[in-house]
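Every protein chain except one is present and positioned as in the full complex.
By written order: A and B. Residues from 1 in each chain.
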Amino acid sequence: MTMMITRKFQAVALAAAITLTVPACGQKSGVASQVVVGGVPGQVAADGSIVPGTTAADGSAVGVPGATGGVTGGTPTGGGSTTGGGSTTGGSKTTPSGTGGGGEAPPATAPRSGGGDTTGVTDTTIKVGIHAPVTGAAAIPQQSFEKAVGVYFDMVNKKGGINGRKVEVKFEDDQFRPDTARARCKKFAEQDKVFLIIGGAGADQIDACARYAASASVPYLSAGVHETRPGQAPLSSLSTYFALSLTYEQQTPLLARTYKASYNGQKVAVITADNDSLDNFHGKAVGAIKAAAGSNLAYERRIPKNTTSDAPGIAGEICRSGAKAVVWNASPSSLLNVAKVLTCKVGFIGPGLTNGLNIVAEVGCDNIANARFYSPFPGMDVMRRNAEFVNAYKASNGGSAPDDLGAAIYGVESLVGMILAATGKDLSRESFMATIGKVKQFNNGIYPPTNFSSRFGGTAMHLLRADCSKSEFVTEKVNVRP
Amino acid sequence: MNLPLYEQLAIALTAGVLRGAVYALVALGIVLVFRGSGVFNFAQAEFGTTGLFAAYWALTVQGWSYPVSFAFGMAVAIALGLLTERLVIHPLRDSSRVTLLVGTAGVALAAIGLQFWLFNETLVMSMPKIHDGYFTTPWGAIVTMQELITLGVLAGGAALLALFFRSPSGLAIQAAQQERVASELVGISVRRVSMLTWGIAAALGGLAGILAGPYLTFSAGFLSFGAVGSLLPGFMAAVLAGMRSMPGAVAGGLLVGAIEQLSSLEVFAESIPGAGAMILFVFLLVVLLVRPQGIFVGRAVTA
Partner (left out) sequence: MSAPTSPSSEAPDATLDLPTVEEELWSAPEDAESERFRPSRAGWFARGALWAVLAWFVLAFPVNFLSPFTLGVSDVSAASEAAIFAIVGLSLNVLLGYAGQISLGHQAFVGIGAFTSAYVVVNLDLAFWFAVAVASTLGLVQAAVLGAISLRLTGLYFALVTLAFGSFAQQTIFAIPKLTGGEGGKEAPRPALFDSDYRYYFLCLAFLAVVLFLDWRLTRSKAGRALMALRENPRVASSYGINVKAYTLIAFAVSGLFAGLAGALMAHHDEVIVAQKFGFNLALLFVLMTVVGGLRSRSGVVIGSAFFALLGSGHLLELLEPLTTNVFRFSLHDFLTGTIGLPIEFVALVVGPILLLLTITKYPGGIGQQIAPIREWMLGHRFDIHAGKVKEVEVDDVRA
């Protein structure tokens, strides 16, 4: 096993070396930074009113509890612009060190000559594509994503849009399948001609679509997933890809820390789905847990993506290993199946999944009591207090109450909205992507603040805990940095 | 986990025999129908899933008690079996066997479609167990009470079937299956016999579905190719039984379960993905090449 791990590390190191060399070519950051700094300040003031108080107000009004020091809920949009915008708060510019192990320098930014690529943008509209699973094998409520998509943009449109442009959202069901996701994204790019694409959920779907989007030069944004897939270029090398939260790999130190905090000295198991995109994560997670637990790492295993009939065997092995904590990165439905047949008590710890976890807590909370999972968006206990979110969700969905997927999509949409706003009136794909690289921090009070020193812009995660008295995941800690 | 091989083997065989009990119930139904109608009944497992969905609906949506829900699930399974006989098998009684096979596959697909449609809103379905207990065997295998109950039901059901086939109705069925015209002449209604056969087969399927449902979460097609995919293992057990022997079907089911679980041995589990399916495929080929007439065929076989 040690052999395998060292080999994995070598591979990681190699990958990092490669990625570091990639961005060197064709980058004219000097020009870009000028453009952005010139363009942003004027907009920031306007933003404050257009994307109204989302940021500053939320941070305090919603009262994300216990925000970790250093990141205050300042007006983040202006973070990068120091040229007298007036709305920037100095404190919010703290650049967290050590984000993203194998990341690369700021995303490639082409100089904006005249208009740049303005596909999907008119004087009055911006067309945005979002894909997420509505149907298919994912344990996701049929209507959750249908309801969630567009909530934020609807609200913004009612208030006049972003820099005077209304956001037109195209939504496609990717059926929780990478091939469908790719086909839908192709439709977005070639048929609908969208400006950018947002990946709603599902690591493999996000991966497939991000690769297509890069080939079609469409900006692609999603929550953080994996960083590499064997036999494929790393996601960090895709010229249009941006992860808005920490990747699985970046979260491994958090998992080790959670283990140490709650289960120190007890036996621990690492269970990862056998998706090859998680190879890298699994290696890193095992490494991190080994460093934290030493010989207490009792069991590690890859399990089928959709664990059904194998569940009893896996559960039996976990119990026989004597593990009290299980680091878990596999689908929620697999978690349910394994938890259902467990004959011993274990605490689950896991990285932020894009599919929402409350369904697990609703169906089988007893089996996963006190499970701790990281998440790019806070639990519903916090989000329900976010009046703007709740009202926007209700307004778009005939008064029905929001769920965690609603919060997830709202979080992504509002981050994208902030970036669009910060880009300014002169919107092209180039200027949009340049803005992501230049603005130090975007903070919408839902996602942890971003910092795009690499393709992976996440800086922190929220920690959620399964509270079986409420049958949902509640927020234990926000903005936990690795 | 570095258990010694014999311990791994003991654990795998225990799990295999317990899983095999479900296969055996399905196999009994398959054999029964094949003897009765000469049909490879690909809807057999879906009788079970449909019964399970009905029981689940009764229990969680309607809030009926467990026994009532169980009975309701069984009733729905049997109703589906009888409907299949009336609407598909009877009209096609003079068609070729492959046509009948397509018909039963159609019934299975229709059942799966209905399950998808009607339970589309329910994400993860989880049926409570009859008894939540479990124990660990001395060799480290974990046995749940639910699995033991299934095994017990299999034993009881097989015994009842054996008794039944010695009763006048049972003898009538056997007579009708062997000599249709002659049976009609002596006053046995072939039609009623056919209904009875399909009813019993569907009941066996229903038992398999409702008892195995609580093992894991379930979704449409659960017993055919879902979490407890029993269609193929059930057929393999029936093949081992020469498609005719009832005790053979039971023995075959347990054997197929055990063989499939060999895939959980470390040698396979670590190196071959989906080792269970591979073992089953190879096993089927070997059986068909070496002993196509079956292994557990018993004495009174008229193959």
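Here is the rule we use: contacts are C-beta pairs under 8 Å (C-beta built on N, C-alpha and C of every residue); 3 or more make two chains touch, one makes a residue touch a chain.
Predicted model, so just to flag it, every value in this text is computed and none were measured.
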| For the unseen chain, which displayed partners does it touch in the full complex? | A, B
| field | Options B:79, B:153 or B:284, residue touching the unrepresented chain | value | B:284
| request: Out of B:64, B:139 or B:225, point to the residue that touches the absent chain in the complete complex. | output: B:225
| Positions on chain B contacted by the hidden chain, ascending | 40, 42, 87-88, 91-92, 94-99, 101-103, 105-110, 112-114, 116-117, 120, 221, 224-225, 229, 231-232, 235-236, 239, 272-278, 280-281, 284-285, 288-289, 292
| message | By the contact criterion defined above, which parts of chain A meet the unshown chain? Give residue numbers in ascending order. | response | 135, 137, 142, 175, 177-179, 182-184, 186-187, 190-191, 204, 207-208, 212, 229-232, 273-277, 304-305
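FYI, only the chains that are shown with their structure count from here on.
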| Of chain A, residues touching chain B in the complex | 139-142, 274, 299, 304, 308-313, 315-317, 319-321, 333, 336-337, 340-341, 343, 359, 363-364
| said: Applying the document's contact rule, which stretches of chain B touch chain A when the two form their complex? | reply: 1, 3, 11, 15, 120-121, 123-124, 126, 134, 136, 140-142, 144, 215-217, 226-229, 264, 269, 273-274, 276
